[in-house]
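All protein chains of the complex are present and in place, except for one that has been dropped.
Here the chain labels run A, B and C in written order, and each chain numbers its own residues starting at 1.
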Amino acid sequence: MASHYTTTRRVEFRDTDTAGIMHFSAYFTYMEQAEHEFLRDLGLSVHLRDDEGVISWPRASAKCDYLGAARFEDVFQIHVSVARLGEKSVTFRFRFTRDDTQLALGSITAVCCRLDPSGGPPRSIPIPTAIAQKLGQFVTAEGKRATEATDDSGPSS
Amino acid sequence: MASHYTTTRRVEFRDTDTAGIMHFSAYFTYMEQAEHEFLRDLGLSVHLRDDEGVISWPRASAKCDYLGAARFEDVFQIHVSVARLGEKSVTFRFRFTRDDTQLALGSITAVCCRLDPSGGPPRSIPIPTAIAQKLGQFVTAEGKRATEATDDSGPSS
Amino acid sequence: MASHYTTTRRVEFRDTDTAGIMHFSAYFTYMEQAEHEFLRDLGLSVHLRDDEGVISWPRASAKCDYLGAARFEDVFQIHVSVARLGEKSVTFRFRFTRDDTQLALGSITAVCCRLDPSGGPPRSIPIPTAIAQKLGQFVTAEGKRATEATDDSGPSS
Partner (left out) sequence: MASHYTTTRRVEFRDTDTAGIMHFSAYFTYMEQAEHEFLRDLGLSVHLRDDEGVISWPRASAKCDYLGAARFEDVFQIHVSVARLGEKSVTFRFRFTRDDTQLALGSITAVCCRLDPSGGPPRSIPIPTAIAQKLGQFVTAEGKRATEATDDSGPSS
């Protein structure tokens, strides 16, 4: 049974542009805010410090389809679900709505990585079991089929 | 014969994050900067004021695949081409490179719209011929085939 | 009797930098968010549309003193008061705290202006009485003395 997490935001002045609407790039920072709020709600963080250093989640891809325009001070909802849960990566899906209007549909694929404290590139690792179990509860029905049908497409370490 | 436009940027401190790399959302603002610089190079602007008001280019979609990580003060190139030229919309493609490394591949689909000065929603219009001709020179070979095979998928007015 | 308005924010990932702390420029956007939330709480908006067009509040100055560092996911408070209420301008004061730690002290001076729909420069106007009365309740004791001692230093129209 799929579930999702919903949060609310308001269009801030800094995120509008001279065309009078919320700038398309701002949807990506709002997606990330919603993802992080969702992870916190699960007792997780996107930037975990453990004995071996830091686990972070660099992005493999991000996309957004824009269906409507939002203006200064508009209140909107962001609905977060898990579209796909791989061995090393997860794809979050984000639906932006204002009342009954769909504003945008986006997604972010993040790869579970251990950061190199000496500045080398992040190294992908399997998602720790405790995290995978929590995220697993939010995989959508489509996501379950996609996950079964494919191998993990995250970047190789 | 396809052509493309190249510009150079440097990772600014504001665009890095606590993981030590350029934030994924910054690629979208750099794509837009490259798009606008490309349009200026063609003698165009993304925000044209004419007798009837303002023609602008709201986005129908944007996406980015991340292939590498960029750090503070890294210099990188953005290569812009036209992946698809429709009747009312255009898809720009952006390739980010640092030396011989590919950092990211992105795209933005923008819809030619007339803005409503009284605050109503933007209304899509056919791309003016003078603009379409200039952009047409930068359509890639794949873009030419895609353009011939499909109708315009831009949002209806 | 002075009063103030308090709101709460959390350090978002996009607002951190490669030094691991919230970027200094982000305090200014948080100040603005707090100002606008305060104005909404008073039943006002920073961008009011009336019969003659739009009243907006361009900034005459902004400053911030940084007393501490905030990190990703830190929760902090912003306390808003009115340091000075002039005929055409208002100075908001912002105190950032995390628990009992002061993080920053900032201020923004905004000038009440009518926007020119044809793209000319904003023109300063006296703050409408209904707005001045509401803001007047939040003038600090120091602000009251400053207001009595000086003329309005806002830009002339």
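Simple rule for what comes next: a contact is a pair of C-beta atoms (placed from the backbone, for glycine too) under 8 Å apart; a residue touches a chain by one contact, two chains touch by 3 or more.
The structure displayed is predicted, hence computed values, not measured ones.
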| item | value |
| --- | --- |
| Contact with the hidden chain (one of C:S3, C:S25, C:Q102 or C:Q137) | C:S25 |
| Residue among A:Y5, A:F72 or A:F96 that touches the chain left out of view | A:F72 |
| Full-complex contact with the absent chain, from A:G20, A:G68, A:P121 or A:G136 | A:G20 |
| Positions on chain A where the hidden chain makes contact | 13-14, 16-18, 20-21, 23, 25, 49, 71-72, 117, 119 |
| Residues belonging to chain B that touch the chain removed from view | 12-14, 29, 32-33, 36, 40, 45-47, 72-73 |
| On chain C, residues whose C-beta touches the chain left out of the figure | 18-21, 24-25, 28-29, 32, 47, 54, 56, 58-69, 71, 108, 115, 119, 121-122, 155 |
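By our rule, only the chains that are shown with their structure count from here on.
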| item | value |
| --- | --- |
| Length of the line joining the C-alpha centres of chain A and chain B, rounded to whole Å | 23 |
| Averaged-CA centre spacing for the pair chain C and chain B, given as whole angstrom | 35 |
| Length of the line joining the C-alpha centres of chain A and chain C, rounded to whole Å | 32 |
| Chain C: positions in contact with at least two other chains | 13-14, 72 |
